[in-house]
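Just passing along the structure, written as structure tokens.
Missing here is one protein chain; the remaining ones are kept as they sit in the complex.
Coming up: subunit A.
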Amino acid sequence: MLSRILGLLSNDISIDLGTANTLIYMRGKGIVLNEPSVVAIRQDRGPGGPRSVEAVGIAAKKMIGRTPENIQAIRPMKDGVIADFTTTEKMLQHFIRKVHHHRMFRPSPRVLVCVPCGATQVERRAIRESAAGAGARRVYLMEEPMAAAIGSGIPVDEARGSMVLDIGGGTSEVAVMSLNGIVYSASVRIGGDTFDDAITAYVRRNYGILIGEATAERIKHEIGSAYPGKELEEIEVKGRNLAEGVPRAFTLNSNEILEALQEPLHGIVSAVRTALEQTPPELGSDVAERGIVLTGGGALLRDLDRLLMEETGIPVVVADDPLTCVARGGGKVLEMIDEHGTDFLSLE
């Protein structure tokens, strides 16, 4: 009863609990939070000492790779699922409170969390309990590609096939939907983080220089591309020379990064090809006619749509504001739950 009353004082939210970023969509307000899924934990008095949260989100991300011994900046999510249960719960608690900052009472909203379709029952339960532990009154789970499709605005309720490729930080999800249901879905553990790792490995292998996570991400954002472009772009970065042990500056160009990204990109293309092979022919022809919709932060990698178009031979469109599609889709579903109940979609 008390939680219901408190619930009236909270706004329902949809959470895209991603490996790289967590986004929160609040009903009636839109995207209210977009922060890295990073928590900095302080542990004083050595191992086994009391642990406390030092920073969460943007502040914690700045600490990655720059922390003293008693602070550890960690990403509690890995490959789209929870790797560290307690820290995820703390992070969610922090984010839920942050978006309800002006409230007198502890917020107790209904929460819809989007999960990768490859998540196991154990992983789903961990996410559900983590959200409940963070103060949610009621937790709905929804598969990410469905949320991404609804968020991008494509009509999933019609008897027509729509294919969505959602490239997140830890996983890429490809799904074919029709009549509010998922006909085929697959999840590969390749995402934005894999691109960063590939760049780090390439630089170490070819230059003998070690670069950090943040530098690899910056390289990807600035000159990363998935298809050979007309112009060659360059970037100057600094890293530690493994042989000499001192920091060195060096220049990378976009063709090198394209080469570095070949392996993860190939993984994504294969997943899409497999999806097209597995799709029933009628739905496949709908997809071939209208195209694949690209969502998620990975869709922002330059010319990824071009690569997929050339590899599959069907149109590929990038959704509007691809980074927030999943969270926005979750928000729309929350509104639909109020109107139509939970029967119309496969919610858990």
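Annotations
In this text, contacts are C-beta pairs under 8 Å (C-beta built on N, C-alpha and C of every residue); 3 or more make two chains touch, one makes a residue touch a chain; residues count from 1.
Keep in mind that, in the parts below, contacts and distances are computed from a predicted model.
The listed options are "Protocatechuate 3,4-dioxygenase, beta subunit", "Electron transfer flavoprotein subunit alpha", "ABC transporter permease" or "Cytoskeleton protein RodZ", and the UniProt record of the chain not shown names that protein "Cytoskeleton protein RodZ". For the chain missing from the display, the contacting residue among A:11, A:86, A:241 or A:274 is A:11, taking the whole complex into account. Interface note for the absent chain: among A:259, A:282 or A:335, the touching residue is A:335.
Residues touching the missing chain, restricted to subunit A, are 5, 8-9, 11, 28, 30, 150-158, 180, 289-291, 293, 305, 309, 313-321, 325, 328, 332, 335-336, 338-341, 344 (touch as defined at the top).
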